[in-house]
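A single protein chain has been removed from this complex, and every other one stays in its place.
Coming up: chain A.
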Amino acid sequence: MATLPSTRPRNRRLVSRNTVAGWSFILPNFVGFAVLTLLPVLVLFYVAFTNWNVFGAAEWTGTANFRRMWDDASFWTALRNTVYYTVFHIPLTLAASLGLALLLNRKLRGVRFFRTVAFFPYITSIVAIAVVWNQLFSPEYGPINALLGAVGVDNAPGWTTSSTWSMPAVIIVGTWRYMGYYMLLFLAGLQTIPAQLYEAAETDGATPWQRFVHVTLPGLRHTTFFVTVLLTIESFKVFDLILVMTGGGPGQSTLVLSQYIYQKSFEENQFGYASAVSIVLFAICFSITVIQFMVNKRRNS
């Protein structure tokens, strides 16, 4: 901004004109956004400290909801299952999507077709995906166990009918669904790496593995970081896939945090308590994102 006294009135007029223009562009979207997203996020922090149950007024109960959560075995099961899903889903998806991206970044025929195929699961609805995979996973007649039997696995897992194998089944489907999406992000990242770097590495006699470790991976650092952040949030909020595929079962073997929130609020009308669980979910996602950004910043400097 110029500070000469003579230009100040004009500047001020420009600023106020820009403010009006700016807000009038943003307003139509902002009204909806503020009412439907910002406001609910703020209200959440109030409801979590009440015993609201749809009927009657919400009564302020302080930290009662959080103390109750501490002794709630189902809450801990849901949290544990969410972490279980996350711990496997993130590395598996990272490896699969990076592998696919590296494969597609080569001059092979049919790459374009394959990119379409890989992205397809991501745009297919959860309901259709869940019901197909449930048929594929069918313990006695499904093709997956038939394949396992063909390669000599004797007692093939019961997948979604067994409490030990239902979570692995969900993780497999989750990875299958999302790897094409992250593959696209990696592919975009790969193309920002200058070709000269590879040429230089090659003249220095670097093996393909060395090129991967010393050129590709450092060049992808930014993308990998971004993908990890997205994957973390996506994993912690996993819900609809599990809801349709296993309904949290058998027993509570695939019950996750989001589903627990849903059960407590929309099935049992305990909106206050469910909001407290929501805050935990929110806090986890938020703090992990912040930590990741801090670590990334330190590594960059």
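Methods note: a residue touches a chain if its C-beta (ideal position, glycine included) is under 8 Å from a C-beta of that chain, and two chains touch if they have at least 3 such contacts; residues count from 1.
The criterion applied here is as follows: contacts and distances are computed from a predicted model.
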Per UniProt record, name of the chain withheld from view ["Sugar ABC transporter ATP-binding protein", "Anti-sigma factor antagonist", "Spore cortex formation protein SpoVR/YcgB (Stage V sporulation)" or "Xanthine dehydrogenase family protein subunit M"]: "Sugar ABC transporter ATP-binding protein"
Touch criterion as defined above, residue of A:100, A:167 or A:255 at the omitted chain: A:100
Candidate in contact with the missing chain, chosen from A:61, A:81, A:166 or A:278: A:278
Of A:76, A:212 or A:286, the one touching the omitted chain in the full complex: A:286
Residues belonging to chain A that touch the chain removed from view: 15, 18-19, 21-33, 35-41, 43-44, 47, 100, 103-108, 110-112, 114-129, 131-133, 135-136, 138, 140-143, 146, 176, 178, 180-181, 184-185, 187-189, 191-192, 195, 198-199, 202, 208, 222, 225-227, 230, 233-234, 236-237, 239-240, 243-244, 257-258, 261-262, 265-266, 271, 274-275, 278-279, 281-282, 285-286, 289-290, 293, 296
